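The following block contains the structure, expressed as structure tokens.
A single protein chain has been omitted from the complex, and every remaining protein chain is retained in its original position.
Note that the chains are named A, B and C in the order they appear, and that numbering of residues resets to 1 at the start of each chain.
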Amino acid sequence: MPTVVIPALLRKFTDGVERVEVPGRSIRELVRHLGERFPGIDKQLLEDGDIRPSIAVSIDGEIATGGVLDTVGEHSEVHFIPALGGGEV
Amino acid sequence: MSKKTLVEATINGETVEFLCEPRQSLLETLRDVLELTGSKEGCLTGDCGACTVLVEGRPVCSCLMLGVEAQGKNITTVEGLATNGVLSVLQNKFLEHAALQCGICTPGFLISAKSLLDRNPKPTEHDVRYALAGNLCRCTGYDKIVKAVLDAAAAIRSQGEGKAAAR
Amino acid sequence: MHAINYDAPTTLDQAVSILKTHGENARPFCGGTDIIIQLRAGVRRTEHLVDVKKIKELQVLSFDAKKGLRLGAAVPCIEISESDVMRRHYPGLTEAAHLIGSLQIQNRASVGGNLCNGSPAADTTPALIVLGARARIVGPNGEREVPVEAFVVSPGRTVLKPGELLVELLVPAPAPHSSDAYLRFIPRNEMDIAVVGVGAAVTLDGDKVKAARIALAAVGPTPILASKAADAIIGMKLDDAALEAAGRAASAACSPIDDMRGTAEFRLHITAVLTRRVLSIAAERAKKN
Partner (left out) sequence: MAASTTTGDFKVIGTRPIRPDGVDKVTGRAKFGADYAFPGMLHGKVLRSPHAHAIIKSIKIDKALKLPGVKAIVTSKDLPDAENMLEQSGELTVNPMHLSMNILAHDKVLYDGHAIAAVAATSPHIAEEALRLIEVEYEVLPPVMTVEAATKPGAPILLKDLRNNEEGDKPTNVAQHYQFKRGDVAAGFKAADYVVEREFNTAMVHQGYIEPHNAVGIYNSDGQATIYCSTQGAFDVRSLSAHVLGMPVGKIKVVPAEIGGGFGGKTTIYLEPLSVLLSKKTGAPVKLVMSRAEVLRASGPTPGAKIKVKMGATRDGKLVAAEIWMAYQAGAFPGSPVAAGALCIIAPYTVENFQIDAYDVVVNRPKTASYRAPGTTQAAFASETVIDELAEKCGIDPIDFRIKNAVKEGAPQIMGPPFKRIGFIQTCEAIKNSAHYKSKLTGKFRGRGVASGFWFNAGMQSSAMVNIHTDGTASVVTGSPDIGGSRASMAMIAAEVLGLPVTDVRPITADTDSIGHTDVTAGSRVTFATGMAVYEAAKDAVRQLIERAAKVWEKKPDEVEFRDGILHAKGDGVPPISIKQLAPRFPRTGGPITGRASVNARGVGPGFATTVVDVEVDPDTGKVQILRCTIAQDAGKAIHPSYVEGQMQGGTAQGIGWALNEEYFYDDKGTLRNTGFLDYRIPTCLDLPMIETIIVEEPNPGHPLGVRGVGEVSIVPPVAAVANAIYRAVGVRMTQTPMSPPKLLKAILKHRGATTTQHSAAAD
């Protein structure tokens, strides 16, 4: 099962747990399962059905570009991190 | 609007006549009236040197000179540095040394450097840095600019020696 | 910039007549390196610029071993810093002229213009003051002379009345065993305005100071002649204690402000440091004369 690493400020939804194994073959499925297990956490990650613009997704060490459409492998490690760069305009 | 004045000057070797308002700077006159946009505006306070032109062979900030003051003067801008389409040694050395990145300061640097080499064919690194201190560059850290000017000086000297030997 | 008129008279009479006609609304115009910026920023307003560079009296640069220096108000700084005569007889004034802005600025700016701009931070003004320079002024009511230390009355304001024009600066010939020096402090190595400037002229009698003048820039509303600082060394050997005393007295003569160029506290400290350094340089030079 893929592993999701929960960002520090969202660990209040997971009782402080940092790493969780979640079933799913896409980011969409991972987030849905996360939300079922830790109610409310999915709303922090999504906006209008896709990953919030202020959040980036890293899959196996690489910043992914497909939002909820990106696929994950059986042993993938997924991180949700702040979108990088120059900030906001 | 104040009355326009007719000014006659020699710019890059050509006699030109133009009309300008007294409140228009030489820089504004060059760029907006004569369409010589090679001289750049960076600050309008004489601090950046991007507008540097030669007036009677001396570098000045064209943003701090009035267009009407050009009357009867001999002025050289970056557009006048190449001869019949052939780049000057300095221009070529700037290209060879990658002495420019964005290029906005380049016209001013070329003019200041020309003025230095016209007076001092064998400048030290410090001479070059002093002569260029009135020109700000934010891209290069000046390293490659200083090297280009020193190399141009050497090349001009060896050209001169070559010519002397040929005579 | 608001609309302006421009005249370029070729004689003093013409210039005075134009200036008189327009009174408060006219200003002499020389290198333009301050006034164009001020007009653009709207901090000064004038209807007429009277370009004085074509008047030959304002372009005089002559030295006579007895009469001293005549420096036309419009002589560009570059002519001073490139002059061997100036470097030999007035090294302090020469280095002050050499410090003004970049070469681009020095090719336009003049010592006279620097003075008339009335800035407390002008580099050449303390250098003139320590030399005992006088300003020759021509106006509708004739001529007058003013010592340079009395020329600037407040930031940006001078003794010049509407219609008047600075023609030249008269500097006495240096006495034997005397010399001058000018130092300023700036955060960078070029292109800044003085955070503190100190000029000094020293005349030696053997290893003692016979006469001295010290003047300060950027530490008060006008350039300052620091007489008490000079008094502290007159008759003394210029040893560390004397230099310290002069530095302390110079600091005491200041009334600096906090601004983006430095704090008042910093300026007081630097005034003392530069006073010590500039006196040493002037004295070294005087020994050779």
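By our rule, contacts are C-beta pairs under 8 Å (C-beta built on N, C-alpha and C of every residue); 3 or more make two chains touch, one makes a residue touch a chain.
Because the structure is predicted, anything quoted here is derived from the model rather than measured.
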| item | value |
| --- | --- |
| Shown chains touched by the chain that is not drawn here | A, B, C |
| Interface residues of chain A (partner: the chain not displayed) | 5, 7-9, 47, 52-54, 58, 60-65, 77, 79, 81-89 |
| Footprint left on chain B by the chain that the document does not show | 1, 21, 23-24, 31-32, 35-45, 47-48, 50, 77-79, 81-82, 87, 91, 94-98, 100-107, 110, 125, 128-130, 132-147 |
| Positions on chain C where the hidden chain makes contact | 1-3, 41-42, 185, 187-193, 195, 259-263, 265-266, 269-270, 273 |
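Everything that follows uses one rule, which is that only the chains that are shown with their structure count from here on.
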| item | value |
| --- | --- |
| Chain A and chain C, separation of their C-alpha mean positions in angstrom | 69 |
| Residue ranges of chain C touching chain B (in the complex, touch as defined) | 1-6, 8, 31-33, 36-37, 39-40, 49, 51, 78, 101-105, 107-108, 189-191 |
| Footprint of chain C on chain B - complex, ascending | 1-3, 5, 21-23, 25, 44-47, 49, 52, 55, 58-61, 63-66, 68-69, 71, 112, 115, 130-131, 133-135 |
